[in-house]
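Got a structure here, written out as structure tokens. Questions coming.
The complex is shown incomplete by one protein chain, all other protein chains being positioned as in the whole.
Per-chain residue numbering starts at 1, and chain names A and B are given in the order in which the chains are listed.
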Amino acid sequence: MSRVGDLLHPKDDTQSWKGRYAHYDLVKEASIAVGVVTLLAILLAVLLSSPDDKPSTIAQWSREMPVNFTAAAAKELAGTSGTAGYGPPYNHNGEGQHAAFLYPQKWLGVSHPINTANDFVIDPLKTVPNDPALASAISQYQAAPEKTQKAWGEAYAKPLEEYETALEEKKTPPKAVGLDPSTGAVTVQASGAGPIPTMMSGLLALAKSGGLDGSLLTSKQFFQTDYTKPLLFMADGGLLAERAEGQHLLGGQWGMMNETGSYPGQPWLWLYALWYQVEPFKSSANADILVMLVMGVLSLAFICIPLIPGINALPRKIPIYKLIWKEHYRETRSSA
Amino acid sequence: MNPVGVMGAVFNLNHPAHTVDWEFIHLSVANVVVIVLMLVVFALALILPFPGAANRKRGLS
Partner (left out) sequence: MSAAPPKPQRPSSWTVRVREAGVAALPPEKLLPDGQPTYVASWIYVFGVASIASLVVIITSGSILALKGPAWWHYTGVGHFFNSIHMWSVELFFFVMVVHLWGKYWMAAWRGGRTKVWITGAVTFLVAVPTALTGYVSQQNFDAQWISTQAKDGLNSVGVGAFFNVTNFGQMYSYHVLLLPLAVVGLVTAHVLLVRTHGVVPPFELDKRAVALPAAAAKADGSTAAPAGGAQS
């Protein structure tokens, strides 16, 4: 064998077994195993059941967190939300993540195009009937040049950002943003915001009625199974993250291993979750691709363990095998 | 949450998890239990005697 072959395939003096056999009923063993596992699964199901936390809806989000919803919606319109600037596969407004010269997110392109201003705000608003003020606001917005739209967006977003920041820092929120207790409408005092306040009020009302959930789901056809748009919109807001934090599902809480409630989750994702807690991954803007690459390399190494020098020799060096084959060694010693 | 399904459980696990925290490690108690159980079961599998020793001494006849 060549030197490279020697390196990859260390000397393996395993002989084929010429020794004794004993009766071993594989089918009986398998049947018993199926029976035992079935009973165990039933026992666990009866004792512990399984979690089923109801999904959030945009209607709920808009009712429980109207200011957060309005702030998120304003960002979608202005194109400053997480989804708006995500890049592929949703749009070209960002390059996505990269690792050195590898830009797979960019290379695989936009396969699920989303224009947040149109898809999340303008098109749903256009479905609202019998509201001439809203229709006029939409027309005014669409007719305006991009620079004007941007200026309106920034003027509207500023007090909302200050409000959200104050809430996060547990300070008194500015009075420029208010919530009308009788109507539930969000009022934002912002001069130079053009038709945006009317559009945002319209969207909030549509959301509260449940119409936005439906509107985001329907597109080219009647039957739908793709929830990308409503999910991305909700993920741009705070409701999902707030629920997740309460259930220890956030990244920094090792959330990808966890389940809602006190159930075990996916403990086999422990190593994948671990990298996000340590540098350089923890603070990197490219954390996802870096972790995926590390796990890709480790997965390949896992498959190739028989070929990895050192790793493939460890079982011989650390004699756990002596416990596994203790009866065999005892018998052969006594035969000798 | 389906009340029938939840009421069917003897032990209700539908409350936020407790966590085991150490340095940067934060694991849910449920996951820690699973992992510890795996190690215990592995150790027991190595140590506990496997039935059929007499059968193996006899061999095939």
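Note that a contact is a pair of C-beta atoms (placed from the backbone, for glycine too) under 8 Å apart; a residue touches a chain by one contact, two chains touch by 3 or more.
All of these numbers come straight from a predicted model, not from anything done at the bench.
Put simply, the missing chain touches A, B once the whole complex is considered. In the complete assembly, the contact with the undisplayed chain comes from A:231, out of A:128, A:151 or A:231. In the full complex, chain B touches the hidden chain at residues 2, 4-5, 8, 34, 37-38, 41-42, 44-46, 48, 50, 52-53, 56, 58-61.
With the whole complex as reference, residues 12-27, 29-30, 33-34, 36-38, 40-42, 44-45, 48-56, 86, 88-89, 96-97, 104-105, 107-109, 111-112, 225-228, 231-232, 234-235, 240, 243-244, 249, 251, 255-256, 259-260, 263-264, 266-269, 286, 288-289, 291-293, 296, 299, 302-307, 312, 315-316, 318, 320-321, 323-329, 331-332, 335-336 of chain A touch the missing chain.
Note that only the chains that are shown with their structure count from here on.
Contacts from chain A toward chain B in the complex involve residues 20-23, 46-54, 246-248, 253-254, 257-265, 267, 270, 277-278, 320, 323-324, 327, 331. By the touch rule above, chain B contacts chain A in their complex via residues 1-2, 5-6, 8-19, 24-31, 33-35, 46-47, 49-50, 52-53, 55-60.
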